[in-house]
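One protein chain is absent from this view; the other protein chains keep their places.
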Amino acid sequence: MRLKITAALSAALLAASGTSALATTITVATVNNNDMVVMQKLSKVWEKETGNHVKWVVLEENVLRQRVTTDIATHGGQFDVVTIGAYETPIWAKRGWLDKLNDFPASYDYNDLLAPVRSALTVNGNMYAVPFYSEASFTMYRKDLFEKAGLTMPDQPTYAQIEQFADKLTDKSKQQYGICLRGKPGWGENMAFLGTLVNSNGGRWFDMDWKPQLTTKPWEDAINYYVKLMQKDGPPGAASDGFNEVEALFATGHCAIWVDSTVAAGMLEDPKQSQVAGKVGFAKAPIAVTDKGASWQWIWSLAVPSSSKKEKVAKEFIAWATSKQYIDLVGKTDGWVLAPPGTRMSTYQNPDYLAAAPFAKQVLAAVQSVDPQHPTLLPVPYTGIQFVTIPPFQQIGTTVGQDIAGALSGGTSVQAALQSAQDSTTSAMQQAGYLK
Amino acid sequence: MKASPLQKLIVFVLGWGAALLMFFPVAWMVLTGFKSEIDAVHSPPLLIFHPILSNFTHVIHEGDYLGALGNSVGIALGATVLGLLIAMPGAYAMAFFPNRWTKDLLLWMLSTKMMPAVGVLMPIYLICQKSGLLDTLTGLVLVMMLSNLPIIVWMLYTFFKEIPGDIIEASRMDGAGPLAQLRIVLLPLAGPGIASTALLSIILTWNEAFWSLNLTSSNAAPLTAFIATFSAPEGLFWAKLSAASTLAVAPILIFGWLTQRQLVRGLTFGAVK
Partner (left out) sequence: MANAKPKMQHRAKLMRTWPLLTPAVGVLLLWALVPLAMTLWFSFQRYNLVDPTISGFAGWSNYKFLVESPAFLASILNELVMVAAVLVITLVLGVAFAVLYDQEFPGRAIARLLVIGPFFVMPTVAALIWKNLLMDPVNGVFAYIARSLGFTPLDWFTHAPMAGEVMIVSWEWVPFATLILLTAMQSLDRQQIEAAKMDGARGPQILRYVILPHLSRPITIVMMMETIYLLAVFAEIFVTTSGGPGHATTTLTYLIYQKALVAFDVGGASAGGVIAVILANIVALFLIRSVARNVDL
């Protein structure tokens, strides 16, 4: 009913104004991260070129996820373009909630997209979302502190080495902490890092029968290591530190080592945001017993919900926003260091970008090294590195994250925390029908 | 009995001390809005810094501040006026003509407010969707009004209770009908109470961040959505968030400033006692 009215109204308006009947307004929902803010600004260029109009809904990540999921699952049709991650894309594609995105013009050059990124957004041979920017995890450290202490960070550190470095570089009297890691509970917060730590210890979330494996030795090793290290060398308040809090700590010079997302690199090297710009070194994500799943993958991508009534224009918009030309445009108008990273090979062959982004090589290596199809040492029935691509995972990851934060703050033992995590995960898997 | 100078001094110091302490976080927020991102996270905290305006221009430019402000004002006023119109007759009846169910009725009204919003998100969302109220001012005004109505009824009821029943009785004797009583007797006497209630309703609606975020996308998005545009992006954001918050808080704070005398003048019955 409402649609009819809206359609009638807009038809009337169009007739009245006598403008080109091709002008369409699309609603784009996106995250409030820097790269998207730039897109919002540059979309004026697209509007001018095409005569269409974009309405923006820019929200904080968690709020956006709630809004978009509620709308898409109820076929609300409020959004024509949504910003989703590598976790949602395969799940939603299988539900038929997303339009296929295979028919962009040849100039789009699908083959230029980095292989791991493309495969993570592909289901049964069809792409359902296109990558806007992507990140992996790696090690960031303070070159100046390492030099002063006579330490060298290897290109591929082990977690044992990280601990040694952190021990040496911790000086709590100067509020200098050897290691900073996420501790705030959440599947996208502490569990993102811990997922890679567990993978690297040879662990997995589930065995081939979907039985939770949270009380196995790799989990115990990983969590014991994390809790011990953080209590010894970490900053106070770690159990409530998410990405932003840790970044603030690192940017104000309180951390010697930080293992986290590659997107942090651009911010830490920006003197307007960081007191340690120019002093930061980068290395691969640390490993324990295997390099499988030791670095995570996250892809912010654009997709068109199947409930959209303006899918043609919506597709045109996202083809533009993820194209080579768009990356060029950002480079030329806002500076190459701000070009969306981790999506296209051509970005990393561009001398302008390589000159502006000293971390480009490490980021490319990190993004290319991941294999979300085979994330663990032992076989698993799922894909995804720091997450498991099944619907109940958001809840499971968040609950387990809470248990581990409890162990980190010293409230419970690691063993008790993992037992509780195992129980709640088992219960959630039963409820979702994976376990009888 | 006059207070001694010492007592006066103590009251002055305590009064201002407590006020400054309570207000410090807000003041700090405003101050942070004028810092660069790097100064905002500086440790030790900076009191003296090079103030900049770019956070404000940035958030006004990026988010649709004026649109959000307009929506916030519209929703707050709409929900409050509508709420008062519906609540006043009910509160009046319960305060002056109570019967044995009045107490239970009041309790029941309040209990409707006890359902955690997030627990009924799906039903309300589906209802709004089916009736085309998603992302409309009308929808949000209705939802906000309904969610605050029990509070409004309750507050009006208690303010009305303060008015001696004899006055109403007297006006009834003079032949005034219920509406005339409301207009002639109640409004002047309970004016400050009604004003307090209205202001509270405006503030509660203004700050409500669950329905206003979940039932809007672009057309009806109020300031809470504007804030959600600037809270917790990747990277340092304290200064921009502070600037956005300052912009979101300022209108209602100024409004509070202008009405505060009216607001706490309270119920004065000296004339009738």
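Read from first to last, the chains carry the letters A and B; within each, the first residue is number 1.
Rule of thumb we're sticking to: a contact is a pair of C-beta atoms (placed from the backbone, for glycine too) under 8 Å apart; a residue touches a chain by one contact, two chains touch by 3 or more.
Keep in mind that this is a model prediction, so the values were computed, not measured.
> Per the definition of touch given earlier, which of B:I52, B:I167, B:A180 or B:A209 contacts the omitted chain?
Only one listed residue reaches the unshown chain, and that is B:A209.
> Among B:L133, B:L215 or B:A232, single out the residue that touches the unshown chain.
Touching the chain that is not displayed is residue B:A232.
> Quick one: say which of B:I52, B:V73 or B:L121 touches the chain that got left out.
Here the residue in touch with the unshown chain is B:L121.
> Have a look at A:S119, A:N224 or A:S409 and name the one touching the chain we're not showing.
Within the whole complex, the residue contacting the unshown chain is A:S409.
> For the chain that's not shown, point to the residue among A:T69, A:S119, A:S346 or A:Q368 touching it.
The single option touching the absent chain is A:T69.
> Spell out the interface residues on chain A facing the chain that's missing from view.
62, 66, 69-70, 73-74, 91-92, 95, 175, 184-187, 189, 235-240, 245, 248-249, 252, 254, 391-392, 394-395, 398-399, 401-403, 405-412, 417, 420, 423-424, 427-428, 431-433
> Determine and list the chain B residues touching the chain excluded from the picture.
1, 3, 8, 11-12, 14-16, 18-20, 22-23, 25-26, 28-29, 32, 40-45, 86-87, 89-94, 96-100, 102-103, 105-107, 109-124, 126-127, 146-147, 149-151, 153-155, 158, 161-162, 165, 169, 178, 192-193, 196, 200, 203, 206-207, 209, 223-224, 227-228, 231-232, 238, 241-242, 245, 248-249, 252-253, 256-257, 260-261, 263-269, 273
The criterion applied here is as follows: only the chains that are shown with their structure count from here on.
> Once bound in the complex, which stretches of chain B touch chain A?
Contact set of chain B toward chain A: 36-38, 41-43, 62-63, 121, 125-126, 129, 132, 134-135, 213-214, 217-218, 221, 225, 228-238.
> Touching chain B in the complex: which residues of chain A?
Interface residues on chain A, with respect to chain B: 1-2, 5, 27, 29, 31-34, 37, 40-41, 55-61, 63, 66-67, 70-71, 74, 76, 78-79, 175, 243-244, 247-248, 251-252, 254, 261, 263-264, 267, 272-275.
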